[in-house]
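Sharing a structure with you now.
Taken from a larger complex, these chains appear in their original positions, while the remainder are omitted.
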Amino acid sequence: MEFNVSADLVYNAEEAGTLVLNIRPLKVIKETLLIDPRTINYVDYFSDMNRLLMLPVSEPGEIRISYNATALNEFNYVDFSNLGPSSISQMDPSVLLYLNPSRYCQSDKLLRFTMHLFGHIENEFEKVISITEWIYTNVEYLSGSTTSGTSAYDTITEQAGVCRDFAHLGIALCRALDIPARYCSVYAYNLEPADFHACFEAWLSGHWIIFDATKLAPLNGFVKISMGRDAADTSIANLFGKIIPQSTNINSYKSQGVIEPVFYYPGSTIGLSYIE
Amino acid sequence: MEFNVSADLVYNAEEAGTLVLNIRPLKVIKETLLIDPRTINYVDYFSDMNRLLMLPVSEPGEIRISYNATALNEFNYVDFSNLGPSSISQMDPSVLLYLNPSRYCQSDKLLRFTMHLFGHIENEFEKVISITEWIYTNVEYLSGSTTSGTSAYDTITEQAGVCRDFAHLGIALCRALDIPARYCSVYAYNLEPADFHACFEAWLSGHWIIFDATKLAPLNGFVKISMGRDAADTSIANLFGKIIPQSTNINSYKSQGVIEPVFYYPGSTIGLSYIE
């Protein structure tokens, strides 16, 4: 499917600095980027699974970024009804680093907690479905309840947060069960209020399967921007120097028609795997 | 009932300092205290619900403390089968401070967690029984798994600890449900291996009711040493200056005969309340 996505961002540079933006989808058909003032010469580059824009800001002033793209959203359905046991030694070595604990996903501290809640479930897809259902049921979606310092270790007990916190907790719980998991920053269809969104992927039987414990947007309406270990790797904007965010306006529409929204439920056996 | 309790403690003072011991039961019939070297003149005093011994150590050397006491253990049984709803405004004001979060019992961070697990239970005695059962089932008793810095906030997710950690978690969960709770340092009958022990009390319907989520020793075999907000208030020994613990030998026996051990179980409706 094709989606039209856009991000209008305004920053105020109080001094010279650098702005690193992570807003371009991974699969773009066409795109336009306007930067005001036009004197800013950005550089774009890949860093792992991020398509970054680096904007050196040489003097104080307001910076307006207007980005539009037509992007592809492609995925497969994977049937996990007969998923057999998994083994570390049969995993693709490139995914093993997604078992490591990271800044916001301290899976190393959650081994017993996770084992008690989910250790008895055999099918790993069902395990991750149970994890997202547990988060959805126990964690309250509450804007402003957390900060950029909040991590899965906080959210598991404080039980309030936003999409970023839901994703971090899902990732941490998966890793604690030896399921590789990574963070996804996305444009999301039908998200209310419209904004950037975060969800996560778990490595199941050779596929990165998408999950979203917030259930705020359909799983088949994401346009992926970047993937990484957690939000530390996939920040929408990294600000070096005194550059202050002023406003954000994000949109994501289907190019034509509407989509039939897909969500998982307890008992779901079919997963969605986005094509990279 | 009468119990004979004893504590043989050895410290090595590498320099002058002060040793504050908190080993005397609250209800003593008779006691003996030997301190070697005899030149140490201790002072004893009350501080809230602690009977402290302050030993100024004027020079380096080994310090041997040998304490024996015959102590009373007196309690009532309280029937909670028809316990009605409780209200903050009807509580004795003196217990309200036991609702405050403390160093090792960060109840303020556990409100949602606690509400999700125990909020639906109406009878408050049943609530605390459920809390101790949840701790007993989910937290592994594992010597050496925690340090003096470990708090309830750690234990709730890491799910391993010793008696002190079990008590801290019980207290934190009670306070998060608006049930006043305090830490008890005790001599425990039949504890294996023999050592000082920790449990907690919850304020229910006008009584301090004893609970022990470790289930390692009978509830009716405790000789109370001190009560406080948490282990920070009730340390067996506070060491000021370089005074290093060398060895500890603790015992607790019934003066005559044996006791019929009492434990709570899911469904218990009778609580034990120690007489102060």
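Annotations
Letters A and B mark the chains in the order given here, with residues in each chain numbered from 1 onward.
Methods note: contacts are C-beta pairs under 8 Å (C-beta built on N, C-alpha and C of every residue); 3 or more make two chains touch, one makes a residue touch a chain.
Computed from a predicted model, the values in this text were never measured in an experiment.
The complex is built from one repeated protein sequence; 2 chains are visible, and the structure file as a whole lists 4 copies.
Keep in mind that, in the parts below, only the chains that are shown with their structure count from here on.
After Cα superposition, the angle needed to carry chain A onto chain B is 180 degrees, rounded to a multiple of 5. Chain A and chain B have CA centres that are 45 Å apart.
On the side of chain B, the complex with chain A involves touching residues 109-110, 112-113, 116, 137-140, 153-154, 156-160.
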